[in-house]
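With one protein chain withheld, the remaining protein chains of the complex are depicted in position.
Coming up: subunit A.
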Amino acid sequence: MSSNTLSNIFWLGTKELRSFFKDYVLLGFVIWSFTFSVYTQAQSNSQELHNASVGVADEDHSPLSRRMIAALLPPYFKPPQAIIASDIERLMDTARYTFVIVIPPDFERDVLARRYPAVQVDIDATAMVQAGLGSNYIQQIFSTEISNFVSRNEGAFSSRSQGTSQSSVTLAVRVAFNPNVTTSWFTSIMGIINSVTMLAIILAGAAIIREREHGTMDHLLVMPVTPFEIAMSKVWANSLVITIAVGLSLTIVVRMLLSIPVVGSVPLFMVGVAIYLFFATAIGIFLATIARTMPQLGLLYLLVAMPMNMLSGSNTPLESMPLALRTIMTAVPSTHFVAFAQSILYRGAGLTVVWPDFLFVAMVGGLFLFLALIRFRAVTIQSG
């Protein structure tokens, strides 16, 4: 690369930065995306059982039933509301309660009499996350409550024999990297990652279209400046802006405002962000060479960026997608971005672990830059 090329890339990039800071609309989007958007997503509790609404039809009214109900505690459950059995269907239809518990008459008596009565737990299975997690919680809580109640009320002998068979083997579960399984640890970082994808594509793509609509692209192309230099100047300038935004968001919003500990190496993560931005800005430039106008770019962008974000593993687990889709998504860099971000920031992984992801993202970025350059002149011509 000649020094002229580097000098062109540098000066065009500084121009890009100056333009960006005078475009208040885009500036506003960047600020919104890395502050408010990240902050609210961290508050959403979408990953855990939180404030689940419970209705209870207690037809037993015994000490045991009351203890069971009282054991459903915040923050997992909202205070259970008493309902009558005949209302259950209506209340579930209107999604008033995600969980409805029915404790039958004489439940306590039947328990003590070893008649194995049944508590009924109706779960609105259309609220997938809550239903899945909540059913586990409720079963655990009720089992414990009932066992404790029984062991206290029955003779020492039976409780010991019961206890031995249960506790001779125990399962010690440790959740690594996020011991309390706090949602905000996950959603805040994933919010940043999604914002990176959204904004990098828009910023780079819009920068190209804006030059074309204002006629400045023609101006550049009659000068001794190559499309490669123009593209690279957009890549570095926009990447720099977003890298800084990510750094600030991670420090101020995530660490200071949300008080989320980040165990991994932030510098290594920032290197990854920069590499991913190379890809994201490259695809933004590529899309800008397909679209002719700003609105077209916008629509195209949604078709590309939405699936990239929604299916990257930053919202729902990658493993649960159908095999074909999963295979496709493995070839999409946003998936690798999510993977290495989780490895670095949550699991404290080092370069030795994440380098294949870095390499892959960089290669796909290079591919899109190459495709964009092929189309570059062709499109400038059409727009004339």
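In this section, contacts are C-beta pairs under 8 Å (C-beta built on N, C-alpha and C of every residue); 3 or more make two chains touch, one makes a residue touch a chain; residues count from 1.
Assume contacts and distances are computed from a predicted model.
**Student:** Hey, which one's the missing chain according to UniProt: "NADH-quinone oxidoreductase subunit H", "Ribosome-dependent ATPase", "Hydrogenase-4 membrane subunit HyfE" or "FMN reductase"?
**Tutor:** "Ribosome-dependent ATPase"
**Student:** In the full complex, which of A:I84, A:M306 or A:A331 touches the chain missing from this view?
**Tutor:** Looking across A:I84, A:M306 or A:A331, the contact with the absent chain belongs to A:M306.
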